[in-house]
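Sending over a structure as structure tokens; questions will come in a sec.
Of the protein chains in this complex, one is absent; all others appear in place.
Here is subunit A:
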Amino acid sequence: MKAAPTLSPAFLQPAGGKLPEPLLTLRQQRGKALVDMPLPTRKTENWKYSSRHLKLTEELANSLPSGRKAGPGLALDHPHILIHNGVVVPEASDFPELDGIEISSFADLDDDTAGQLAERLDNTLDNQAIQMARLNAARFEDGLYIRLKPGAVLEEPLYVIIETDAGASGSAYPRLYVDVGANSQMTLVEEYISSGDDAALVDSVTEFSLGEGANLTSIRLSLEGDSVQHIGATGARLLGHARLDSHTVGFGGPLRRHDLQVRLEQPGAECRLNGVAVSQGKQHYDNHTTIEHVAPHCNSEETYRNIAADESHIVFNGRIHIHEDAQKSAADMNNKNLLLTTGAEIDAKPELEIYADDVTCAHGATIGQLDDRSLFYLVSRGISRQHANTLLTMAFINELVEQIPVEAVRQTTQARLNQFIEQAFEEA
């Protein structure tokens, strides 16, 4: 037996950044734990289909330098925050004005808050299972801390633009911690973008902690360029009657991986997870989701749709775990996939793990191509085959995109997806 490859020591060099003491200590501890961390291989169950795309070359071990002063974005007239190569840039940000909200970079936190944060960091994630989130914990140089006080309502969506500047080879470790207080509400848009053409790695972690009755809408767009590998993890813990609406839209890359873990910890918590992933060329996209029904009387709904074109590869792994005593749980998972060409590949693994009897759980998964009859219907009414293809394909994912509650984001996303689909059918 060949020994499993381990993380190159180059990745374990001391990271920079000006962090408050408690976070520095935490980072050092995490770094020590990573020595000889085995890298995922084909035999690692949760990396079965993606490990061959993961390329942690030594040139990626260097932290990308941060220094940008102004940022591009989706909608700069809205409140927004720029994270550049893992570091918050207040000069290029426009913080929302509301008494009930506290926003700070990790670097600017006072020792007390930093101490509290250090205790809670990574609490939402099953860290052993998400190897790359452990690397983030050992390397993050800054982060964004958002706290919504109990009862506060942020009407406008808050944009966080996470830019990776691949002007040179290296890696960035952006990190977000969002504490949504009891009965408060907000919409957060995370937009991952990149500039530059050098090979880069983004290893991001976002954590949501939802208090009782809190309501969070999270929109996550993964739009980086073709030289960037992005491995991201999102963890969320929900207390009683809290609600999480998650919308993720991702475009493929050399490697795009998103782990989304939701824990429904008290009765009445609920979540809805919508996801769209598209890929073309030789791109790769991997979505792994886990919903933990820890407490009884929780609901979850999950819908993921994927489109793979050319020689690209998409993976969906959805897991629903109903714990013992989580009676009256209702969980529904649905995954549909479109393969546009025979060179492409889609792998789906919808899992149920159930330890309570009074539950209703279901999942469905399909992989296929466009329905011939629908195509015929359109073509017989004088619509060109190409246009019919694009229409139906767009309709397939638009069902989910339409549910994105922020109009500006929805429109931009639809435009981008349309462009992708038209391109896919032109080449075919």
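By definition in this document, a residue touches a chain if its C-beta (ideal position, glycine included) is under 8 Å from a C-beta of that chain, and two chains touch if they have at least 3 such contacts; residues count from 1.
Going forward, contacts and distances are computed from a predicted model.
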Look at the options "Fe-S cluster assembly protein SufB", "Hydrogenase expression/formation protein HypE", "Hydantoinase B/oxoprolinase family protein" or "Carbon-monoxide dehydrogenase medium chain" and return the one that UniProt uses as the protein name of the missing chain. "Fe-S cluster assembly protein SufB"
Across A:223, A:356 or A:383, the one contacting the chain not displayed is A:356
Selected from A:265, A:347 or A:422 as touching the chain missing from the view: A:347
Can you work out which residue in A:339, A:388, A:401 or A:421 touches the chain that's missing from view? A:339
Consider the whole complex, including the chain that is not shown, and state which of A:9, A:38 or A:364 touches that chain. A:364
Under the stated touch rule, tell me which residues of subunit A contact the chain that is not displayed. 1, 45, 324-325, 327, 337, 339-369
